[in-house]
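With one protein chain removed, the remaining protein chains of the complex are shown where they sit.
And now, subunit A:
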Amino acid sequence: MARKVLVLGEVRDGSLRNVSFEAIAAAKTISEGGEVVGVVAGKEVSGLAEALIRYGADRAVTVEHDDLGQYTSDGFSQALLAVIESESPEGIVMGHTALGKDLAPRIAGKLNSGLISDVTSLEEAGGNLVFTRPIYSGKAFEKKIITEGLVFITIRPNNIESLQQDSGRTGETSSLSVEIKNLRTIIKDVVRKASEGVDLSEAKVIIAGGRGVKSEEGFAPLKELAEVLGGAVGASRGACDADYCDYSLQIGQTGKVVTPDLYIACGISGAIQHLAGMSNSKVIVAINKDPEANIFKVADYGIVGDLFEVLPLLTEEFKKLKVSAN
């Protein structure tokens, strides 16, 4: 069944997030030969429409309004509902990001539709679209289908591969003007704690520290390695509870669930709650003084040693590799 599928392009620091391109790839599968329409909402976003098309959208709609400069649930739901009203889509895809998690259930509530959140893969099987998503923080997975109405999903960043960018691809772009009213929540201030470095949920490489990091300053060698690899720094609950770092870095059953290409666990023992948050990473490296640490059971590669000795060596080695690669 050919479907028209909307993809909400998510803007961060003036450009589209990778997950939005991954969402286009998911939308292609859902559209089953129908049309994929990219949507970007914001204050000044018309320049971003083309990128959605280059990554596979057939056309793009922009919604610009002074009140859409920052995400608010009231503002963005009005913008997206206006697009939904004018386009009458049969499917919607968003990233399972802070924005998607906040907005998608509200839109689903408004439309009385189902919603499958945090999808990590999808396929057409036996005449159904089947969506796979982690449950119990990745300790298990479920396959779900939509039994009625709109095919509405949010996708986990870093799991569905985006299509190759095609710089020659063209498509119609249009703008929709909306009225935004009755904003019931007002953002007074934003403190960007996560601004240094890469966002954890989208990072391809994560260097995570546990109690073994010993102090706030102990995160310095992790940060250095993350910088060299273009990755993000994360932490176990133990490190957060001990005040070595902010809870925003916590990876685990409570905290963030991540699936980077490379996860380097430093001084992390590997409690089951932590494993739930990272065990589906593609490659796991464990660095720990204790050879009996549980983390070695899920690691692809392990080094038994003091992280403060190993990390500087590793950083140097990666630097050398980078130099020789250039």
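For this structure, a couple of remarks:
Methods note: a contact is a pair of C-beta atoms (placed from the backbone, for glycine too) under 8 Å apart; a residue touches a chain by one contact, two chains touch by 3 or more; residues count from 1.
One rule holds in what follows: contacts and distances are computed from a predicted model.
One chain of this complex is left out of the view, and of "Phenylacetate-CoA oxygenase subunit PaaC", "Electron transfer flavoprotein subunit beta", "ABC transporter permease" or "Cytochrome b", the protein name its UniProt record gives is "Electron transfer flavoprotein subunit beta". The chain omitted from view is touched by exactly one of A:50, A:67, A:102 or A:227, namely A:102. Among A:18, A:62 or A:117, only A:117 touches the chain left out of the display. Residues of subunit A in contact with the chain left out of this view: 73-74, 97-98, 101-106, 108-110, 112-118, 128, 130, 133-149, 184-195, 199-201, 205, 229, 246-250, 253-255, 257, 261-262, 272-273, 276, 279-280, 282-286, 291, 296-305, 309-310, 313-314, 317-318, 321.
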